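First, the structure itself, so that you have it in front of you.
A single protein chain has been omitted; all remaining protein chains appear in their positions.
Labels run A and B following the written order; every chain starts at residue 1.
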Amino acid sequence: MPIIIISSEDPAVEEQIAARTAKAVGFQTLGPEVLPAIAAKHAIPEPKLAESLGRTATPWWRRQAKGRQLSLACVEAEVLDRLAPDNIVCWGLGAHLYVLGISHALKARLLPDPARQIEALAGQRGVSPQKAGKLLEGARLKRAQWAQAAFGQNEMDPSMYDLIINLGQIDPDEAVGTLTTAVGYRKFQPMTYSISSLADLALAAKVKAKLLRTMNDIRVQARDGKVVVTSKALQRERRKKTAAIKSLAGEVPGVNYVEVHLINYVIRAAAESFR
Amino acid sequence: MARDATSLSEPRDGQNGNIQNIYDRMEIIGEARRALLARKRFNVKTQIFIANAIVFALALGVAAVLIASIYRIQRRIEFLEFANELTIEIQQARRYEKNFFLYRTNLDDALENIHAAQEVFITNAESFASLLGYSQQQTVLRQLEGYTDRLEELQEIQRKSPSKLFDAVFMGNIESQLREKGKDIITMAQGLMGKEKVELTRTLQRSIAIHMLSLVVLLVVLIINAYLLGTRIATVLTRFSSYAQRIAAGDFTPITPRRHYRDEFTELALAINEMIKELANREAALIQTHKMRAIGTLTAGVAHELNNPMNNIMLTAHMLMEENAALSEEERMSMLKDVADETTRAKHIIGNLLDFARESAATIQTLELEKLLRDTIRLAENQVRMSGIKIELQVTQSLPAIHGDGQKLQQVFLNLILNAVDASTKGSKIQVIALPYEKAPDHVAIKVVDYGHGIPRHVISSIFDPFFTTKAKGHGTGLGLSVSQGIIAKHGGKILVNSEEGSGSIFTVVLPVTTFPKTIHTF
Partner (left out) sequence: MSASLEILLLDDEPIVGKRLKPALAKIGCEVEVFQDPIAAVARIKQKSFDIVVTDIRMDEMDGMQVLEIVREQSPRTKVIMITGYAMIALAREAMEKGAFDFIAKPFKPDDLRKVIAKAAEALGSKVDFSAANDNN
């Protein structure tokens, strides 16, 4: 059975719709409640995980790409692993940004009712509705920037999603009904190709999480136990780095072949050759 | 592919070869720079300075002549005054002389006057020597002395023997003698004055003439100067504007010396050559960028197409592992041969693309159109098949060969074919036709015909503009046709488009059939 991935700029909406949809179709939910377990397993402080996921505001002096990349890779690996059994409604873990090209994952974007959102925020913070609207706009922009920086995806691009539901117009009940119907479409049925693609994504994420502990600038592609790692290196450290990557990636269960592509600062090389 | 034809390549015409690789170009620009700098320097500033100096010298000369002439006039006037004074004194003396003869008055006054005249003459004679002339001076002096002697003689007689004064005969004689002398002196003095007046008038007239003449000369000098300076600047400016036009048209031949000297414009020419170098680099980079994008598009198709031989190898290898013991030697060999063949097939699938992707130095060579087009179609084949489209190639028999940069032309045709694929719907076909161009001799036309959605009339004029695209964001750079047109223009050809909305488009590449790559701009 398929996977439903629910995303929204409002976590409360995500949680509510995810829970109700899961109940309606008899699926499990997968949400931020798994973060403590992930944090414990990878020895990363839980607040840091939440922060890298963009769930809490990051102060600018703590925005180091390396730490965040590692946290994200750990979350990605764990979430993808937990999605394998399918029949799952996933929310609040940024899954819509890294579960890509999986035909049995139904991606839904929920647009919260702006009036209710503003009202809630105004009541909660005790500010004027105009101010609340501005704050929301700012938060939206920040989230989009985060998605771009963390996964290189444009969260605002509608073509990312299979379904976009505007809760300003569609009631939550209707939205759950729509999701229930859509998930029944044959096109969202898992198949050998999509299941193996999801396994490939999970394996790549595991390797990436492992490598990011000691290095940065890592890209991993996997296919059927075979892993291709792309990174950057100076000419003199190539041999050492290749060996290090091969041995580290080889330790990940499920990996049976590792290929390393080291890019030798293409841009600078190109700039020099042009002279 | 195109490399096979290297042996056929003609020696490149260095001056006119419009497509040069980047290093060649740098060398040519360096050469131009050396040639530009090797000439003697003659600045516009220098020319202006020299012209002004000439005008100033002229003015100085005129002023000197005028001052001299004024000085001469002044001298003439002074001389005239002196002559006048002399005349007055002499006339006074003669008046007293007349009184003496009428009333026998004293001669002292007359003598006093004549002495004064003598003194005036002697004191001034020195300074007017040049005007007077020595002989005339002596004559005047002698005449004055003669008259004075007679007067003194008469005075002597009056003092010693006054009786003689009444001797009528004697007196008459002396009187006539004195009168004669007196008249001579007056005439002489008046003659002096008259002559001097004429001289003065002439000097004044000459001065006026000098004024007029110097003005005319000055005017002529200024006109000549303005003409020389003007033509010098104007010709250079015209030349540079023609350079700008040809650079804008895409001809990146550097500026070479046209005169025997260098000046401020040489610096401009050097700067423009630097700009040309930069432009050429950018253009090369643009062409390369566009090529990389085309390769990116093709790679997706190739990656998918590779899956077929890979699958064959994978299945065969696994069956070999499974069945190893049960297979006969013959079967095993046949399976291993399959693996080898499929590997070769995979290599071919990538090989074409790799060949195209390889960055080779631009070379102008004889190209066989049919082979070039066939290679290009093979490159695009996966893309074409993936879209469910058929592609046909028709080449007129014994079409003359063309000259050009095979890889760049391939880039153009590939771009046109990929555009046609994008425009076509599943199940339709694309035709690539090469034939002699009907509208001009010695030209060939390569038509890429599709039966797709066509180009709307209102955008057809802008399809060659850089960054114009009708494709969705992220699917086209909008550089394809602009870059293609640039490449074809450098080969002395053009791209024509003929499209009807809803029924398809025809892109026609017209290329000249020449022994040498024809330059589009000749200077």
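The working rule: a contact is a pair of C-beta atoms (placed from the backbone, for glycine too) under 8 Å apart; a residue touches a chain by one contact, two chains touch by 3 or more.
Because the structure is a prediction, the values reported are computed rather than measured.
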Among the options A:87, A:103, A:180 or A:221, which residue touches the chain absent from this view?
A:103
In the complete assembly, which of A:52, A:194 or A:231 touches the absent chain?
A:194
Touching the hidden chain, out of B:190, B:225 or B:316, is B:316
Of the residues B:307, B:344 or B:425, which one touches the chain left out of the display?
B:307
On subunit A, residues whose C-beta touches the chain left out of the figure
101-103, 185-189, 191-194, 196-197
Hidden partner sits against subunit B at residues 304-308, 310-316, 318-319, 321-326, 338, 342, 385-386, 388
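By definition in this document, only the chains that are shown with their structure count from here on.
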Whole-Å gap between the CA centroids of subunit A and subunit B
64
